[in-house]
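The complex is shown incomplete by one protein chain, all other protein chains being positioned as in the whole.
Labels run A and B following the written order; every chain starts at residue 1.
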Amino acid sequence: MPNGMFINVIIQDKIKKNKELAKKIIEVCPVDIFELKDNELNTKEEFLDECTLCDLCINIVKDDSIIIKKLY
Amino acid sequence: MSILIDEGSKFIIQGITGREAVTMAKELIDYGSKLVGGVTPGKKGREVHGVPVEDTVKAFTDNQKIDGSIIVVPPAFTTDAVMEALDAGIKLIVVVTERIPRKQVAQFVEFAQQQNARIIGPNCLGIISPGKSKMGGIGGSAEATKRAFVPGNIGIMSRSGGMTVEIANSLSSSGLGVSTAISIGGDVIIGSSYAELMPLFDQDNDTKGIAIYSEPGGRAEILLAEYVKKSNRKLPIVAFMAGKFMDAMPGMRFGHAGTIVEGKADTTEEKIIRMQEAGITVVERIEEIPMKLKELIS
Partner (left out) sequence: MRFYEYESKQVLKKFNITIPSGGIATNPDDAMKIHKELNCEVVIKSQVLSGGRMKAGGVKFSANYETTKKYTEEILALTINNLKPVCVIVEPKSGISQEYYAAITWDGVEKKPVLIFSDMGGIDIEEVAEKYPSHVSRTHLSNLKPIYDYSAKIAVSNVGITGKDLNSLSRMLKGLIDIFNKYDLTLAEINPIAKLNDGSFIALDGHMDMEAEARNYHQDLLTELNINKEDTRQSRPPTQFEIDGAAVDAQDTRGVAGNVTEFSGNLGLIIGAGGGSLTLFDAVTNAGGKPANYCEIGGNPSVKKTAELTKLIVSKPGVEKIAVMMNVVSNTRVDIVARGVIKGVIEAGFKPKDKITIFRIPGSWEEEGFKILNKYEVEYVDRTVSMYEAANISVKKMQEEQ
């Protein structure tokens, strides 16, 4: 039986330290999934399932540096 | 034909830069509504999905005729927004905002009467004339709206926005369609109740029947019954009454702000009797609405 988690947001290492980009990504997400932690772009685990699949974060990086993975 | 709005109706959104309003603007444009712009004080010069934002309503009405305005501002700013639209000469106003104290609602409704303008709502999803235009969030995305609302000859009036869509859906799955559907709002004081909108449907030759969703509380259904008794065009009306369980629980609040049972006259039992006396068919389930309407129209 799956465990009641629905979304994972994966950030590739190559963009984690790009502060400019991080700022934009944090701003754009309507459900506050991203944060800056120890100077690195990170996701807040307790918010992952709130992801609306709006792709706004992906539109900013324009490639696969952010992957929204559905767990269903 | 249709009532209130059609493919030519031009309107604006007041509060267009808010989260919900931005989505609504996109849905309206995708559906084909003539949304010419929006107002958010202090945000003049911006664009939302390609339409301009102005600081005032007058900035639009000075240059062109605006038929309607959709109000999507927080409760504390609603009265101001409606008054501004009325003062600018706009004659049709859909108030989406909920939780506005009824004194304020009564204020802008009275001012609208003086200006010969019409208010729909508050606390509603708006109006749709399927295939032509929609004004408000009714139906959601353009695609979902097309799926639920098929053009046709049934008028819908509903105190619940969600149930407007549910009824449209049941009509379309039985091969019927909608001329105009109006989510009239669930509050105690609303701009236009069933009896105030019925004359418009009565004058619309393309509307052949009416579907109504009603609830406990208030006198809207009683007034409709009184209107129907007097009206010359006997359009077939089929009504569904929700919240029968509330009759046994006087004083409890359920559903909309208007859904509070206080006296005998606003129980579902009494309303059903009064509507039936006036010749309105009252059904037990939503899916009986299309069946009954087909019977009555043929």
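We adopt the following convention: a residue touches a chain if its C-beta (ideal position, glycine included) is under 8 Å from a C-beta of that chain, and two chains touch if they have at least 3 such contacts.
Because the structure is predicted, anything quoted here is derived from the model rather than measured.
Although one chain is not drawn, the whole complex shows that of B:Glu7, B:Asp87 or B:Glu110 it is B:Glu110 that touches it.
Although one chain is not drawn, the whole complex shows that of B:Gly32, B:Gly50 or B:Gly162 it is B:Gly162 that touches it. Even with one chain removed from view, subunit B keeps its contact list with that chain: residues 99-103, 106-107, 109-111, 114, 125, 137-141, 144-145, 148, 158-163, 165-166, 169-170, 173, 186, 188-189, 213, 215, 218-220, 223, 240, 242-246, 249-257, 259, 284-287.
For subunit A, the residues touching the chain absent from view are 1-4, 6, 31, 46, 49-50, 52-53, 70, 72.
Just so it is clear, only the chains that are shown with their structure count from here on.
Separating the CA-averaged centres of subunit A and subunit B is a span of 39 Å.
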